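Every protein chain except one is present and positioned as in the full complex.
Right, chain A next:
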Amino acid sequence: MSTDLGGKRQLIDDMLEAYPAKAKKDRSKHYEVNNEELINCGKCAIKSNMKSRPGVMTVRGCAYAGSKGVVWGPIKDVVHISHGPVGCGQYSWGTRRNYSSGTLGVDNFTAMQITSDFQETDIVFGGDKKLEVMCREIKEMFPLAKGISIQTECPVGLIGDDIEAVAKKMSNELGIPIIPVRCEGFRGVSQSLGHHIANDAIRDFLMGKGELEECGPYDVNIIGDYNIGGDAWASRILLEEMGLRVIAQWSGDGTINELMIAHKSKLNLIHCHRSMNYMCTTLEREYGIPWMEYNFFGPTKTIQSLRAIADRFDDHIRANCEKVIAKYQVEMDAIIGKYRPRLEGKKVMLLIGGLRPRHTIGAYEDLGMEIVASGYEFGHKDDYERTFPELKDGTIIYDDPSAYELEELAQKLDIDLMGAGVKEKYVYHKMGIPFRQMHSWDYSGPYHGFDGFKIFARDMDMTVNSPVWNLMGTPDRKTVSV
């Protein structure tokens, strides 16, 4: 890769010329070009977790998306009320692919849209009465629900409803936990505050409330894995094979009981640091549970992580860990043997959410691919500090880039693969740039663990090397080669 830092900075500055003065000044602070110093010290000046500029077509969502969509939604035995008008719940219904076992509508309520469907009268007179009735009706319709969460939408916070009082009253009446979550979309600057609010609600209403009959020396929690396409399952399997006992999975395929017994574990393993670090620090503070980050994308990082996890335990676990690695090594070598020659040197650009802009780098590198630009929709300073050391000199790192910026960069950097979300996907199809959705795994997955990497490698190859990209052009230009 070129380490022409000046050239890269110039490219960014030229691109930002399109903005009006105020926005240009703001946007330029959200860029950095990686260099030796940043890689080594990990400190960076990039601005993050700040308001998006209006009108720029940010990729970001809102606090409700961070709470209902990300953290709470996957808890399968709880009915999640999208409290307010119909839209928010409708758009986030069944679209994230956070898999879970159970019978939908009976003991699993994940792919459902439960809404109070606010009308004008609810805005004028308040929605508290309606919310009370809803809680009773939920108990009638879904008798096996272990709890109810109230995920508030914008109007609720603006009209002064007291959902906390309703939750308390109805929890007493119905005998199940009812958790108010104040995740109105206007709070904060992105999904990120929604994660934090969601974590706080877990802390305030559920943490430490459960009992585990027998605790063991190898009890761990998986924190911040939402089981997209089965990610958490493909991760859990490795931990269990290593001899660890996973007592709670937060929150993919999770249950309210797992939220309540997690304080009994010996170690918290956190994958998505951004969305659930708050609970790790809380559990550390309140219960002295240590935590560590890990990365299960791609064999290199997975193996490093497995060893680092094993090192927190004893020789028995360490020996098991090596067995697990040896068992999968052959398969992984075969995958890399097949796909690396097909993907070597391909240039990748990423714009994703919580952990993937840095955690997937190793998986791409295992396939010989090169990250030329990466960044976060809603990262904070600590995310960026963790990112610079993972990337090479000269890589462009951005925060909350607009659609315009992404498209300009993709063209200027002449990339071979773009990884972002569904809002971006079809733009790149028009441009003839291979694209993978890196939130939903583009309806594939899992991508975590060894089982996941096989699918990851296959998917990247099918998209980068599909012959359909060669069909672009016009008939007279004869650009099509078969």
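We take it that a residue touches a chain if its C-beta (ideal position, glycine included) is under 8 Å from a C-beta of that chain, and two chains touch if they have at least 3 such contacts; residues count from 1.
Simple rule for what comes next: contacts and distances are computed from a predicted model.
Colleague: UniProt protein name for the omitted subunit, picking from "ABC transporter substrate-binding protein", "2-oxoglutarate oxidoreductase", "Branched-chain amino acid transport system permease protein" or "Nitrogenase molybdenum-iron protein beta chain"?
Modeller: "Nitrogenase molybdenum-iron protein beta chain"
Colleague: Tell me which of A:Ala63, A:Ile150 or A:Met460 is the one touching the absent chain.
Modeller: Checking each option in A:Ala63, A:Ile150 or A:Met460, the one touching the absent chain turns out to be A:Ala63.
Colleague: Which residue, A:Pro143, A:Gly175, A:Gly288 or A:Gly345, contacts the hidden chain when the whole complex is considered?
Modeller: Hidden-chain contact among the options goes to A:Pro143.
Colleague: By the contact definition given up top, give the residues of chain A that touch the hidden chain.
Modeller: 18-20, 22-23, 51-65, 77, 84-88, 90-93, 95, 99, 101, 103-107, 111-120, 122-123, 130-131, 133-134, 137-138, 140-141, 143-144, 146, 153-155, 157-159, 185-189, 191, 210, 212, 229-230, 233-234, 236-237, 240, 246-249, 253, 255-258, 261, 334-335, 338, 402-404, 407, 421-432, 444-446, 451, 454-455, 458, 472-474
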